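One chain of protein is taken out of this complex; the other chains stay put.
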Amino acid sequence: MAEGTTSRASLTLESTIASVNVVEEAALEYARAAGFSPDIASHLSMVAGEAAANAVIHGNKQDSAKRITATFEIAGPALKITIADQGAGLDPDTIPDPLAPENLLRSSGRGVFLMRAFMDEVNFRKLNPGTEITLVKRRT
Amino acid sequence: MAEGTTSRASLTLESTIASVNVVEEAALEYARAAGFSPDIASHLSMVAGEAAANAVIHGNKQDSAKRITATFEIAGPALKITIADQGAGLDPDTIPDPLAPENLLRSSGRGVFLMRAFMDEVNFRKLNPGTEITLVKRRT
Amino acid sequence: MSMKYTTRQVDGVTILDLSGRITLGDGSVTLRDAVKDVLTKGSKSILLNLENVDYIDSSGLGELVSAFTTVKNQGGELKLLHLTTKVHDLLQITKLYTVFDIKDDEASAIGSFAA
Partner (left out) sequence: MSMKYTTRQVDGVTILDLSGRITLGDGSVTLRDAVKDVLTKGSKSILLNLENVDYIDSSGLGELVSAFTTVKNQGGELKLLHLTTKVHDLLQITKLYTVFDIKDDEASAIGSFAA
């Protein structure tokens, strides 16, 4: 896809694991379309899946009345993904550090850390109600 | 998923081949979630991809200003998929029969035929502008 | 995700061992280029081994038909080998089963070319 091209996709999905898989697959497609290498596309897909899983599980608590939305935007050299839920919200500053010795053997708590490790930008925004997370990866 | 459960997903996607792949993957996920066998899920995915490809290519003619929408609904024993575009529309009665001897060696024209072969219901509806195609498959 | 192939020569027949998906986009283009390439190199007896092709859509079917007619128009023959059940069913319902010469056994498939 040529530099400067902007494309957009938006998905409104129910709060299920199937929806997490759909977000992963969509992220993989758009990462490829944006020209990312297979390895980076795979990381982008994984991280988008982490954000979608959080929206489904922690945010909407798999409530069948609630939806998650995912958007994908290829703008110039970057892929921007947003994932939003209708849950109670979160304070990103309170998320425990999974690298701290006392957390190293926990069986969860590595999702947001992986997002930050693999993406160039990770931002949380409070919705009313819910959380929107924005993930940006730039081609270098 | 229990009988009677209704779940809904809706996707708004740009008019690209990447979007066709996203629709195929989403159809595969929801077909599995609806309890269809792997073979039928694969056919459902293929046929949803045919409808999305038609929306992108024949409908929106890959115009970057136009979008396609796809919805997935699991209702009781059925999966219902709709695909809509913003194109010039079509008259389904004018689609040539790909089984007619004079069409057998054509390199295209089998998409709608395959939809009808694999789905329980295939309906076309005229939008303003565009086409909406509804595909229904019931679990038996 | 998309299609891959390798090429073998046996008794004057070029066998293309295809694997993956022959679908809209990459898969169809790869098949077209592969067949063109074989024809350019002067071989006109082509056997497509579809044993490892598990997914074809209407674009892929269209590419198979195109390959068939392209080879035929140049005085050659294109045959199909080892269909999976899925691909077999697809050729059956689209009546393409009657168009293609479809083989189950590689040795006799090779022997069946006009040479």
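Lettered A, B and C in written order, each chain numbered from 1.
One rule holds in what follows: contacts are C-beta pairs under 8 Å (C-beta built on N, C-alpha and C of every residue); 3 or more make two chains touch, one makes a residue touch a chain.
Not measured: the values here are computed from a predicted model.
All shown chains touched by the missing chain in the whole complex, by label: A. Contact with the chain not shown here comes from a single listed residue; of A:Ser42, A:Thr69 or A:Thr134, that residue is A:Ser42. Touch with the hidden chain on the side of chain A covers residues 17, 20, 39, 42, 46, 49-50, 53, 98-99, 104-111, 113-114, 117.
The rule is simple: only the chains that are shown with their structure count from here on.
Closest to the protein's overall CA centre, chain by chain, comes B.
Averaged C-alpha coordinates give centres for chain A and chain B that are 27 Å from one another.
Centres computed as Cα averages put chain A at a distance of 41 Å from chain C. Chain contacts: chain C has no residue touching two or more partner chains. Residue positions of chain B touching 2 or more other chains: 21.
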